[in-house]
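Heads up, one of the protein chains got dropped from this complex, but the rest are sitting where they should.
Our next item is chain A:
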Amino acid sequence: MHRMIKKVGVIGIGTMGQGIAEMLASKGLDVFILEQSEERLRYGLQMIEISLDKQIEKWALTNSEKKLILSRIDSVSYYEELASCELVIETITEELEAKKEVFRKLDAICSESTILASNTSTLSLTELASVTATPDRVIGIHFIYPVLKVDLVEIVRGLKTSEETFARTKHFVDEIIMKKSVMVFESPGFVTTRLICLFINEALHVLEEGVASAEDIDNAMRIGYSFSHGPFEMADRFGLDSVLAALERMFREYGELKYRPSIVLKKMVRGGHLGVKSGVGFFQYDKDGDRIS
């Protein structure tokens, strides 16, 4: 029998990494976070603390629970410190070469029973696994933003992912972090990213054509179809750069015009309007990520 998953490494502590680390720690797991620089690590931890404070404000947590959660998150500076983890989740930027480098390093230091997972939303697991000597233990665990609130995870099987790796991952998702898992086979964008990015892209076309304002399009979809956010606020929260990157990758992979990113989206990303993280996207946000206009 394999060891129970108790220690989890999280590499990359951006928006998704923060959410994943916080969620894992709140489920009672010991979390080790690794980033490129001390500064980013500190920033990530600070954001986790802000998120926990917001939950206290919403009565979801108590101060002592916050302390306990934070005590379960340890910052590390070297890959070697992740060697004892039973699972490592990579969640750095969506750049193939950078991710490959992470998997190369992990493969070298982690024991053979460690599951190596990527939170990629569009890249090929098979390609990431190809840089390791043990592609059977490489798998995709794709969380959805906001990680703490969305109880769905796509478990992505690469070509060489073993049945055992899949079973252990599924057990981890269903029984330990108690989220609903869906199994998907590798394909750009899987299910969630593929459908939601097309939704956002189509909303952008509607906006470009002057059919309705961003506010009205959001209201129409949010209230009309019970989305928690309309397509534009959703895009702002994902990060417009991430949406653009996903669309570009799917456009390249599938070669179909429907994935071609809207011109407006490209322009906004070039102008640094990235959504919540830059304070401005289709709407404006304060530093806590609350919408102000």
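Heads up, the rule we're going with is that a contact is a pair of C-beta atoms (placed from the backbone, for glycine too) under 8 Å apart; a residue touches a chain by one contact, two chains touch by 3 or more; residues count from 1.
One rule holds in what follows: contacts and distances are computed from a predicted model.
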Which of "Glutamine transport system permease", "4-hydroxybenzoate decarboxylase", "Acetate kinase" or "Amino acid/amide ABC transporter membrane protein 2 (HAAT family)" matches, in UniProt, the chain that is not displayed: "Acetate kinase"
Of A:Met4, A:Ala98, A:Ala167 or A:Val211, the residue in touch with the unshown chain: A:Met4
On chain A, residues whose C-beta touches the chain left out of the figure: 4, 6, 28, 30, 55, 58-62, 149
